[in-house]
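Report on the structure given below.
Other chains of the complex are left out, but the ones given are in their true place.
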């Protein structure tokens, strides 16, 4: 299992159509029609002349002009207008929000002075609250008001997805994206989410289509491939927000099998006969994907895995093993770099002997880099046999020893599962022969095991001291 | 229509039972069982010895010990323990939260210093965010984690309901209550709420029972009374939160009639024949009640009224008049005070003449106070006839002229509807002969009219200059 951090761009047409058509019923709808006319006069690229009217509309929203109901209607009209803008226009719109409705430094300073001058407890409390208020940018209120759009919460998630790349170049937009993160993190509190099992018999065509689009760990090739992943010896779970009922936030795919899975192509083979899940003793999490780019940095994966473990424990008391079958996405890249830098100790004397047997007498490092960069080395059985112990050892080293500043695991997938309290259990040879599997992981995959009795302890050790939970097998590879 | 600001105490047994029994599935549930044992050792009144273990549990939650999933399980166990405490124990529990997990002043000071020292834009941004973070008390994270309880959001709403009275005596608890207000205001964003029409054919016994309990404007006397309010010439709407689907937040009762309603007993008479709502030309909002004390200060009434106006406009195109039939809850109290203080100009020469005709030759003010304080003056037709113009004028004065500091209407119901953009339309004589109606409103009621074309303008005038929208009729009474 790996975590797909970048969702594919989704079709936004539907959202726009809904937003433009279905005004909410009520006074808000009545007022909305009026404000739409004003907003509709904006040109797609939002040239300079359109900015001042835009600022005025935004100001009216923040002041609650005409009452809060009208203010929300006005904000929704602005949101609808935003959807009609082109990328240039949207960036300008966002910059107005970011720059013109930012924190007022003077107010912050005044509030700091007032706090310093405060004497009584009551005064200190009051001035602290005042200071805190001055530190929240006014635009946050407007962001909240966009919730009035039909599917307003999805609108904001998408807005953040657009902001994230822009924010890398523009600090003001990065701050705006962060305001959205704070707001969305509160709204997407994990305990508001609902876990749904997705099945072929109940999920709509529209939802199934999204699963195909959002999957990025092991791409879904066809409707038959998808149907196979929803067969009765499989489970597919996703988190949803009650106000975004048709949009999965994150989903996980599980195979119910006997014994620890060691090959993902076997798992995904539609021709493999399904087995009776009642007799399975292992649940293998083989894919987990984040579906909403706009929720980057708001993490549900840890919760999802453990909720699903709970659900499956309940439904299938026979299942004793909960583990992943995960890629090692940074392995080849790291190895290539280490070899090119001539990191000492990578190859042992025994390795050189083996390589000599293959006719590689010198330039072993270069030869290895070149071999792995090739596309057909995995067809050569003799080569595979020779490389197996070598790559196992190097990969174990990469996973168990390599670290970022701060001491966490270099491999992002490893870091995710170790943080969740999992144990590195077993490396699997030629477990993913897909192009991507060969290119990034040299065909290797790893099982991370979730042992309920040890999750907390593993987590604490990893967090406090960086210590990684390793199986005896992995330890053996390191010392071997 | 008046706004019932204080919900009746509800039966909390059900919530406790649910919380104690149904642990959530998943790892959280598994961990939860363990933490429950720890939490269960607390004694109901939470004596001094129990406080330090409590603090440790809370700290473990904030630190995310064992991982975030475990932290939430631990918080939920604390929440379940809270439910088993007696009032003394609960107050102590809340004080620990309020005092031991408050803002750290030293960190605030340090962050202020860092902000002052910041040079670059980037540094200023970063230190501002740091300052802001120090101003958010750590306990807020724990409050959020309570959301892990089944019906966690209802748990927090109830916790705030308990905090509000305690906060009046204890500033620390008042601050805690305010933290909860901020959190709940975000979670209960009006655009997350769903408007539901409540009908006899669809609402459950449990929900109907709550409507009876929560109604406070015109108490529901029996199941028949309730059924009558749900008849096909009536409408009953409520807002719900998606995670509190069985708990109305606020509800409004509407009668579909011909012409402006002028008497609430007639409206509520179960023997009155229902009329075909297709032929009605007026929708009278005769009761609106807030159902959750713990959401005080988070206002939905304005939105609810306008959403319902929109729904009804759509369903019944014939309806031209949207208005309330509201009590004037502060009238008698104000009049009594004004008379006892001898406010000049209350009684005009003409009044004295009329009173003389009744045999009241001197001490008119005292006589009037005494009469209204009595319980049977409304049976005396001659008296009623004499008092009618007098009370009409005084009541118009009270509603249209009397003000709080700040210039808003003294009467709280008047202030609510004027803020929403309504117009004071008509006073109705002997419109509420119930005990409460006589005692507080001298039997008078008023119609506030919601004229869609003028709502925004009315609102803005009232807000900016305190100007109240008055019908010619009300104006006439003032000048009369």
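Labels A and B are assigned to the chains in the order they are written; within every chain, residues are numbered from 1.
Note that in this section a contact is a pair of C-beta atoms (placed from the backbone, for glycine too) under 8 Å apart; a residue touches a chain by one contact, two chains touch by 3 or more.
What you see is a predicted model, and the numbers here were worked out from it, not measured in a lab.
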Number of identical chains in the entire complex, 2 depicted: 4
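As a convention for this text, only the chains that are shown with their structure count from here on.
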Size of the rotation, in steps of 5 degrees, that lays the CA trace of chain A over chain B: 180
Centre distance in Å when chain A and chain B are each reduced to the mean of their C-alpha atoms: 40
Residues of chain B defined as touching chain A within the complex: 24-31, 65-70, 72, 103, 108, 112, 115, 121-122, 125, 128-129, 131-132, 135-136, 144, 147-148, 152-153, 171, 175, 178, 183, 186-187, 189-192, 242-243, 302-303, 306-311, 313-314, 419-421, 452, 455-456, 459-460
